[in-house]
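Working notes, structure below.
Removed: one protein chain of the complex. Kept in place: all other protein chains.
Note that the chains take the letters A and B in the order they are written out, and that residue 1 is the start of every chain.
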Amino acid sequence: MSDLPHDVRLVSASLVHPNGHRALRAVSLALGAGERVAVIGPSGAGKTTLVRVLGTSLKPSGGGLAIGGVDPWQLGAEALRTLRAKIGVVHQNPPIPPRLRVVTAVLAGRLGTWPAWRSLASLFAPHDAAAARTALERLDLGERVFDRCDRLSGGQLQRVGIARVLCQQADVILADEPVSALDPALADLSVGALVAENEARGATLVASLHAVDLALKWFPRLVGMKDGEIVFDRPTAAVTTAMLHDLYATEGRVLPQQGVDVVVDRRMRRANVVALKRPGCQ
Amino acid sequence: MSASAATLPAPAPLRDPAARGRIGALVVAVVVLWPLLALAEFKPWQLLAPGNLQVMANFLAGFLPPSTAPDFLALLAKATVETLAIATAGIALAFVVAVPLAVVATRSLAVSRIGPGPGRAAGAALRTAARAILTLLRAIPEVVWALVFVRALGLGPGAGVLALAVTYGGMLGKVYTEILESGDTRPARALLEAGSPRIAALFYALVPTTAQELASYTVYRWECAVRASVVMGFVGAGGLGQLMDQSMKMLNGGEASSILLTFLALVIVADALSAVIRRVLA
Partner (left out) sequence: MSGNAATIARDRPCWSCVALAAGVVVAVVASFAYLAVDWKQLFGAESMRLMAKFVAEFFPPDVSPAFLAKATWGALQTFAVAAIGTLLAAAAGGVLALPASGRFGVAAQLASRLALNFLRSVPELVWAALMVIAAGLGPFAGTLALALHTTGVLGRLYAESLENAPRAAEEALRDAGSGRVAAFAYATLPLVVTQAIAYALYRLEMNIRMAAVLGFVGAGGLGQLLYFHLSIFQQQQAATLLIAMFVLVFAVDSLSAFVRARLLPAQA
């Protein structure tokens, strides 16, 4: 667990894209360190923009962000880099060069903490391949560790992106639809791996999910977004079916599911817990 | 599952399957590089030897100001026109060499391939022979031919024109062959199947569709020929190159820089002219 404060506080943030589209309207969100929340909502609700603003990759046009009590946009370049190394973002479509091997793509999560010479040397001979494999094993992808990324399917690539964040051992994990290309069992496993980070290491976790059932199962707090605004921010127990249906009114009031009422392989569950006990990705 | 307080030991380091190949390649590279450096007498510190530095400094100092003596400028103008004339005449002769060879070598005009009909083997042999001739013409750089022709014909532009005719004939021929094969060859085939002579098929079916590309490449080659004419001048084939060789042998930096500037200007003009012509053709 990190000593640095890693609570996340977004106050009345707005974002207008250059083409005039209002992606976020006065969005406020506060998480204590080690809390986890799922953001759900229909397509175009602004979930991706929210994740990008929290991840300091987009600067909000209005309002403020504080991570660990610090406004990242007021920091100098070095301090911002150090802060960003503590924030792990899982992308919906991981931007990974196709010819890179999986091991290097996963170890890239540590680039924020490695000195430059080690980063470059690791390209020739991966510095900690075992740790990369451990991270991949938690996502049932351990045997592909030395394969090339262009030999993987979309779902496998998504899991490599998650493995990279696991390897990063971030204090704040932001996931933008991290399991959209995965089948129900793997989706459940992967979200479980992220939640394990939150429970075992105390990493603050914000996951935007399209599938409501995953959110209901794994997260104690739910934020509903629609048209760039937060519609509700409640403990999961307090979220009613009617609220959910209203949220997805534009999608025909149908709640997207990923079918997670499936018995997850016990072996994989155990692998996740055991793997967390191993020091990795030094 | 009882949670043990102690963490498990770090996993054994994972062997990278690509490591052996990479280290092997590195060793081979070093083993090959060492003698190559010796053969090339690679001694960068020689550049800094005091005597050398003095000579270099004197020569560089002599570059400025560029010589503008009127009789020299007259020589310069004459040499520039001569270079242009060599390039143009050379390309014209190269064209005369290339076209018959390309017509023989191209598969688009091969009657025996239709069917395939009788004389297929002879036809293929003839095409291979034509291609071999084109490769042979291209194999030796034009400067070498220029040197040989200077020995045979004496100093002067004739050697340069013939050298261009040979090498650029090979280059034009090869590219013409490929261009003739790359477009839509069905009209030509239709004509050949109807018994038309090859020349007719060429002019009625192939040339109209490929004329622009053929002309465009020829103009591009003309631009290269201008550069090549200057270079061939260094072995006595006239033009700016011969002038520059003489100036440099007399260590006359001022004249050398004038010629160099003229050459750069000539290249820019030829470049622009070529671009304009290719745009007109498009």
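Note that contacts are C-beta pairs under 8 Å (C-beta built on N, C-alpha and C of every residue); 3 or more make two chains touch, one makes a residue touch a chain.
Because the structure is predicted, anything quoted here is derived from the model rather than measured.
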Out of A:6, A:47 or A:101, point to the residue that touches the absent chain in the complete complex.
A:101
Touch with the missing chain holds, among B:18, B:75 or B:99, for B:18
Using the definition of touch stated at the top, determine which of A:22, A:148, A:201 or A:217 touches the missing chain.
A:148
Among A:4, A:33, A:66 or A:111, the residue in touch with the chain that has been omitted
A:111
Extract the touching residues of subunit A with respect to the undisplayed chain.
55-57, 81-89, 91, 94-97, 99-101, 104, 108-109, 111-114, 116, 119-120, 122-124, 126, 148, 168
Note that subunit B touches the chain not displayed via residues 18, 21, 35-37, 39-43, 46-47, 52, 55-56, 59, 81-82, 84-86, 88-89, 92, 139-141, 143-144, 147-148, 151-153, 156-158, 161, 227, 230-231, 234-235, 241, 244-245, 248, 251, 260, 263-264, 267, 277, 280-281
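The definition used in the following text is that only the chains that are shown with their structure count from here on.
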For subunit A versus subunit B, what separation do you get between their C-alpha means, in angstrom?
53
Would you pull the subunit B residues touching subunit A in the complex into a rising list?
1, 4, 7-14, 16-19, 22
Note: in the complex, subunit A contacts subunit B through residues 101, 103, 124-126, 129-134, 145-146, 270, 273-274, 277-280
